[in-house]
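In this view, the complex is presented without one of its protein chains, the others remaining in place.
Up next, subunit A:
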Amino acid sequence: MQLVVLIKQTFDTEEKIELANGAVAEDGVKFIMNPYDEYALEEALRLREAHGGSVTVVSCGTDRATETLRTALAMGADEAVLIAQDGLPDDGSAVAAVLATAVRELKPDLVLAGLFAVDRGAGSIALQVAERLGLPSASAVLKLSVEDGGGAAGGQAASRASWGGGDGRIAVAERDTEWGVETVAIPLPALITAQQGLNEPRYPSLPGIMKAKRKPLRQLGAAELGLDAAALAPRTERASLLPPPARAAGRKLSGAPAEQAEQLAELLQREAKLF
């Protein structure tokens, strides 16, 4: 089974965000693999262990993202592709166009991505990739298995992926929604996004780290994917970057627990005008 995992390098979630000169300061910041992408990668590695095949990780980022891709290779991915972010506009549609083109060439049976990246938090690009490639999708997946689909007996339409693929198999996914945990079946090739709780990602092993140094890591520019300016035209732009509204510490309530509870109820009603 050909598995492709979309990966983004992000700030560590423990990092403070400092703004300087209209940008987020990156000096001395620790970068990590987006936590949700770690779940996606771990799941891909487990699927490869169960079904055979290979895992390719794909990222669009700066040169610094090679560190994160090496981590992915050390965890067990077979190959990595890094598409240079330099020269691309700051817009999700352009990134989705680039990733879709790179993924199409890999002819995957299943594409896995994180539910969202902890920096931008939009959760849009992976699903834009699915739409561009004609792939079914299941989002916020908590549990995943790949099964024999039994042909058309399930009454399910085939994926529209231009490369065929999937071998008549289906992905069965439990996903986190506001209406409950929903179990869905979708035909492969397909895309899933990983929700926290899907698995417990492994740490890279020492032999894994040694092996990763010799695994292929291809670096490409958007032009090498055959994308022209029109395909990469941005739809949106950032107008400004702002710190969060300041929040001052309030007051601590004194007295015995019962008095504190009474005061708080009173303050929430009268001062905060709640209830």
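As a working rule, contacts are C-beta pairs under 8 Å (C-beta built on N, C-alpha and C of every residue); 3 or more make two chains touch, one makes a residue touch a chain; residues count from 1.
Note that in this section contacts and distances are computed from a predicted model.
**Q** Which of the following is the UniProt-recorded protein name of the chain this complex doesn't show: "Lipoprotein", "sn-glycerol-3-phosphate-binding periplasmic protein UgpB", "Spermidine/putrescine transport system permease protein" or "Electron transfer flavoprotein subunit alpha/FixB family protein"?
**A** Record says "Electron transfer flavoprotein subunit alpha/FixB family protein".
**Q** Consider the whole complex, including the chain that is not shown, and state which of A:26, A:131, A:167 or A:224 touches that chain.
**A** Considering the complete complex, A:131 is the one touching the chain left out.
**Q** Of the residues A:140, A:212 or A:232, which one touches the chain left out of the display?
**A** Touches the omitted chain: A:140.
**Q** Kindly note down the residues of subunit A that lie in touch with the hidden chain.
**A** 11, 13-17, 19, 24, 35-36, 91-93, 96, 118-128, 130-132, 136-140, 154-159, 172, 176-187, 190, 195-197, 234-245, 247, 249-253, 257-258, 260-262, 264-265, 267-269, 272, 274-275
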